[in-house]
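Working notes, beginning with the structure itself.
The other protein chains are all here in position, but one chain of the complex has been omitted.
Labels run A and B following the written order; every chain starts at residue 1.
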Amino acid sequence: MDILEILMTASFWTAAIRIASPLIFATLGELICERAGILNLGIEGIMVAGAFAGWMAVYSGLGLWPGVLVAFAVGMGFGLIHSILTVPFGLSQHVVGLGVTLLATSSTYYAYRLALPEVTSPPSITPFQPYEIPVLSDVPLIGPALFAQTPLTYLAFIMVAIVAIVLYRTPLGLAVRAAGENPQAVAAQGLSVAAIRMGAVMIGSGLMAVGGAFLTMSAFNSFFFEMVNGRGWICIALVVFGAWKPGKALLGAILFAAFDALQIRIQQTPLGAGIPYQIFLMMPYILSILALVVMSRRAEVPAALMVPFNKGER
Amino acid sequence: MRLEPIANPSLTRTLTPPALAIATTVIIASLLAMLAGANPFAVLGLILKGAFGSKFALLETLNRATPLIFTGLAVAVAFRARLWNIGAEAQLYAGALVVAILGAGLLNWPAVLLLPTMAILAMVAGAVLLLIPALLKVRLGVDEVVTTLLINFIFLLFISMLLEGVLKDPMGMGWPKSARLIDEARLPRIVDGLRLHWGFGLALIASVIVWIISARTTLGYEMRAVGLNRNAAEFAGIPVGRVLIKTALLSGGLAALAGFSEVAGLKGNLTLDLSPGFGYTGIIVAMLALLNPLGVIAAALFVAGIFVGADSMSRAIGVPTYLADIMLATALLLMVVAILLTRFRVVRE
Partner (left out) sequence: MPNKTEAQVVLRLDKITKTFGALTANDAISLTLHKGEVIALLGENGAGKTTLMNILFGQYTADSGSVEVMGSALLPGNPRAALDAGVGMVHQHFTLAENMTVLENVTLGTRPLWAPGLDRAAARARIVQLAQDFKLSVEPDARISTLTVGERQRVEILKALYRDARILILDEPTAVLTPQETTDLFETLRKAIALGLSIIFISHKLHEVMAISDRVVILRHGKVVHEGPTSGTDRHDLAARMVGGEVNTPTAAPGVPGAPLLSLRGVTTPDRGSAPGLKSLEFSLYAGQITGLAGVSGNGQAALADLVGGMIQPAKGALMLAGADVLHWSPRAAVHAGIARIPEDRHKTGTIADFDLSENAILETYKDPPFSRRGWMNWRAAREFASRIITSYDVRCPGPGTRIRLLSGGNMQKLILGRVIEGSPQIILANQPVRGLDIGAVNYVHSQLLAARDRGAAVLLISEDLDEIMALSDVIHVISEGRLSPPFARGSMSPADLGVWMTGHGYGEEAAHAS
């Protein structure tokens, strides 16, 4: 089977969109943080925490949607920690972000061991099921890919639209963008830079956690260690690749996921069988680095990204 | 709220916040242990006892501290110059890889020749690995945080590929591990009969050397200037790009020594679980040490103590070992706040 043939199968695109979904949530989350001027390196750990929290909530008897809410809330909690340290205290966003990732990951593992001390293989839940949207899902190729996914994937696409509209078409979005471009401008208009930035980091972290929850509640049906596996860091690269714009970030996530889906399929071809599987597993990370290199020349970074704002200075 | 710098902080002002940070960490850990059904008041004692309570425990802590000193130094050197090297984990494996290749019989040299050769080539490998993201940063402005993080994943897969391929030990019963080192490639014990190898001594020497570089040489001055204010350094004529590259080489080399020391000193071969995240933990060590090379020794002992102590506590009262990771993450976050509070006061407006 050659590559073109793979690209023409509906199952390939269905897989690509599925792989893209958690990335879309988390990339949007990071994008919101960075648009407000805060780099959130807590993303990797927050995704781990979200994956566990959502799954655990459902395992404990909650419904699937309440489980998503639990994940979102847990993400917001870690976002609160991150934003208290980086916004009013103005501490290094690098150090705090890595610290939050370590804290979120370790407390998740601790909680997992407390909740399930004896198990060797984790129990499973009934995850979100694909929902075929009538008529649309019958369109060849893109029908199954776009309109026969789980509700959480639809939510990811809806979130892209919501984030884009809020950022560009509401006073709130204007204030968030201004906070990332020139916090002095926001303060001079009597708005609280701290409140805007903290709010953005919390909402963004909530979305990251939902991205993690997608893994345990839609893509798979149970939680295991290392399951996020660097996806958070990839999302940071996707934000740069998407030039801090929701629409482009969505395209980047799908493109990236398509490559990922492609490499999985090539692995199964006779050509792929001769190559060590690790080479294929490296591809997403290598692609991310390439994306950063390609975009480095023309990226439109928010002017005040990583610049703390201390009221009364200057 | 607003932060106001304090001109001349008093001794109390300097010591109280860090002490409170440590105390809060212990309290949080105790409360978490209580969730696991343990007696919260016993936790700290058990950890201390497990880390420093016996000769065996102490040696175990020193062994665990050894790679952490190296990775802590690597991170401290890089962060001083604001080069965010989060890739110490991969650089460690690069050093380990060199040892695993050269030390398993490829070079049949006497130890006095073989060990320094391996150490130097390990450093070169680690340096080269960090050179890539450093060049991308200096030349193209690509953020090194993400690239070094991603390279960790890539390089571990690369090691995995080698261990299942060309480096696989034929006598390894199918496990993905490299062949055992020859005796000449092993770091000797510091004291006969005690399980502590010369990697620890090397780590101490490295700390002193890095301290001397940092405080007494023009390179150290340049690195600090670049880290504290890149614009001013550039204006003054300090070659910022070259300083960052030199910093990267030094930092990558130091992290690789952790791999050298672990394989040649402790393990004797290369496996995929050689490092339980020493590269990442190095960040905690460096931050707790306030990026001071000599402070790294104390911080590494503290962090290693928590790991070893928590292991032993976990065995004793069944609290998951991840408590140690939580303690360290908490200590890190609280400590950065504490350090800020030694120099600034919070003013409510």
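The definition used in the following text is that contacts are C-beta pairs under 8 Å (C-beta built on N, C-alpha and C of every residue); 3 or more make two chains touch, one makes a residue touch a chain.
Owing to the predicted nature of the structure, the values given are computational and were not obtained by experimental measurement.
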| item | value |
| --- | --- |
| Residue among A:G61, A:P171 or A:P270 that touches the chain left out of view | A:P171 |
| Contacting the left-out chain in the complete assembly, out of B:A19, B:L35 or B:A232 | B:A232 |
| Absent-chain contact - pick from A:C33, A:A111, A:L146 or A:V186 | A:V186 |
| Absent-chain interface as seen on subunit A, which is shown | 169-172, 174-175, 177-178, 181-182, 184-192, 300, 302-303, 311-312, 314 |
| Absent-chain interface as seen on subunit B, which is shown | 4-5, 7, 216-222, 224-225, 228-229, 231-238, 349 |
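Throughout what follows, only the chains that are shown with their structure count from here on.
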| item | value |
| --- | --- |
| Inter-chain centre distance, subunit A versus subunit B - centres from mean C-alpha coordinates, in Å | 29 |
| Interface residues, subunit A side, partner subunit B - complex | 41, 81, 85, 88-92, 94-96, 98-100, 102-103, 105-107, 109-110, 113-114, 117, 229-230, 233-234, 236-237, 240, 276, 278-279, 281-282, 285-286, 288-289, 292-293, 296-297, 310-312 |
| Subunit B - residues contacting subunit A, complex | 1-3, 32, 35-36, 84, 86, 136, 140-143, 145-147, 149-151, 153-154, 157-158, 160-161, 164-165, 280, 283-284, 287, 318, 320, 322-323, 325-326, 328-330, 332-333, 336-337, 340, 349 |
